[in-house]
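Here the complex is missing one protein chain, while the rest keep their positions.
Entry: chain A
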């Protein structure tokens, strides 16, 4: 048996956009003791009949395969992909980060924001709201850097992910 080391996995799925569909997916995770690190969901087709759910979870490769299989057997789920296992993919999230500070700290926050290509979407004399898009790691490090500079509030979207290249879900 291969060595099974737990790690994060990005799972994307398409689900019929019906009442209770999201509860069904979330309930499956909580009922079977799987972990949800982040979750995004929104309709993705023209008519709004199909939603895409991106879940970041953790587990051994065997755990993740079991999670995929449990999602796959749900009636309204038409497609499940473990993007982490399938190869190169793009995973992005967006965060709104409020920093409240003055003087040196305020200038430093703005300088770091520029280095991260974060946009100041709201500015007052004592605060910034930065909008930052990128990988989870990038957002994490930006937030860490803001912490001593007056970090006041964070709102993150969770991961949206898609496979690289012409192949689709």
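Assume contacts are C-beta pairs under 8 Å (C-beta built on N, C-alpha and C of every residue); 3 or more make two chains touch, one makes a residue touch a chain; residues count from 1.
Throughout what follows, contacts and distances are computed from a predicted model.
Undergrad: Given the options "Acetolactate synthase", "Purine nucleosidase", "Acetylene hydratase" or "Spore coat protein JC", say which is the protein name UniProt records for the missing chain.
TA: UniProt lists the chain left out of the view as "Acetolactate synthase".
Undergrad: Per the definition of touch given earlier, which of A:35, A:66 or A:157 contacts the omitted chain?
TA: Going through A:35, A:66 or A:157 one by one, A:66 is the residue touching the chain not shown.
Undergrad: So one chain is hidden, and I want to know which residue out of A:8, A:59 or A:76 touches that hidden chain in the complete assembly.
TA: Final answer for the missing-chain contact: A:76.
Undergrad: Which residue numbers on chain A touch the omitted chain?
TA: Touch with the absent chain occurs at residues 1, 16, 19-20, 23-24, 27, 31, 62, 65-66, 69-70, 72-73, 75-76.
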